[in-house]
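With one protein chain held back, the other chains of the complex are shown just where they sit.
Let's turn to chain A:
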Amino acid sequence: MNNKWIVSSSPHIRTNEDTSYIMKQVLIALLPATIAGLYYFRVRGAITIIACILGAVLSEFLYCKITKKESTINDLSAVVTGLLLAFNVPAGLPIWMCVFGAIFSIIVVKMLFGGIGFNFLNPALAGRAFLLASFPVAMTTWVKPGANADAITAATPLSYMKLGGSEGAGSAANALNHLHQANISLSDMFLGNIGGTIGETCTVLLLIGGVYLVYKGIISYVMPVTYIVLATVLTFLFGGMNFEFALYQACAGGLFLGGIFMLTDYTTSPMTKKGQIIYASIAAILAVCIRLFGGYPEGVSYSILFANCLVPLIDKYVNNRVFGEVRK
């Protein structure tokens, strides 16, 4: 019989669900919103998405080549980062800027720290922040949904709302006024027929993707629900107790995109459920603060990036009770 038995430590069987399987599921979950992005932003959207993904994958491939490491692009995480970066920029962003952002995301935020699993910030969001700081005009030149050849700029719902002033009870009504004048209805916001980044606009399809991920066991509902619900409640409480205003805010500016796909990034979120609630709550509070009181209409990316920085601290101090541990 065989005399070359393989000897290794138990367990001897493994799940089939490896890293690339998980990333594949995330890509599947992003598919509906991608299709919406293509539908609303046509060729411009497609070009931006392709540029971001190619930029991300190629830069990871070349980095591994140069540093003589085994290529990690097969785990598909670079594709996810590229697609999420594209979701976070306006359609029609110049190609070179897309590639620039992707390189920053992959090389600076991810690979220099040791590759997948070692980045302390969400690469796509850090890439967006980098682009926004470097090219503020291009990054806020929004394309009207359905526009094809010429850039027709349109403000985002959040910037309309910001026009209404930032604080006080009257501002909510004022903000809604601006929205109504611009003919932006709640259903438009829900379906994504508004200005904004490629991926943030269609709330309902993002939600479908999120439900898919929870169903597949890729993410838990804890972080997205805490984040989105708390942000909406806080907006209601501090935005003049106006329910319509709070709903508009919830559907605007990537709260769903961030809550479902960025906040839940494994590497940059806490391990324990308790830690995840703390983390998502901090991010929600920050997002609302920036939106309502900051000088800036949109707060999702920065809220998550800031919360990312707190994760090591949360992981250090928030731990599970071990089975059989005596309750104090």
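Here is the rule we use: a contact is a pair of C-beta atoms (placed from the backbone, for glycine too) under 8 Å apart; a residue touches a chain by one contact, two chains touch by 3 or more; residues count from 1.
Quick note on the criterion: contacts and distances are computed from a predicted model.
Trainee: Any idea which of "Ion-translocating oxidoreductase complex subunit C", "Thiazole synthase", "Sarcosine oxidase subunit beta" or "Branched-chain amino acid ABC transporter permease" UniProt assigns to the chain that's been left out?
Mentor: For the chain missing from the view, the UniProt record says "Ion-translocating oxidoreductase complex subunit C".
Trainee: In terms of residues, what is the contact footprint of the unshown chain on chain A?
Mentor: These residues touch the chain not displayed: 1-15, 17-19, 21-22, 72, 75, 77, 114-118, 266-267, 269, 271-272, 319-326.
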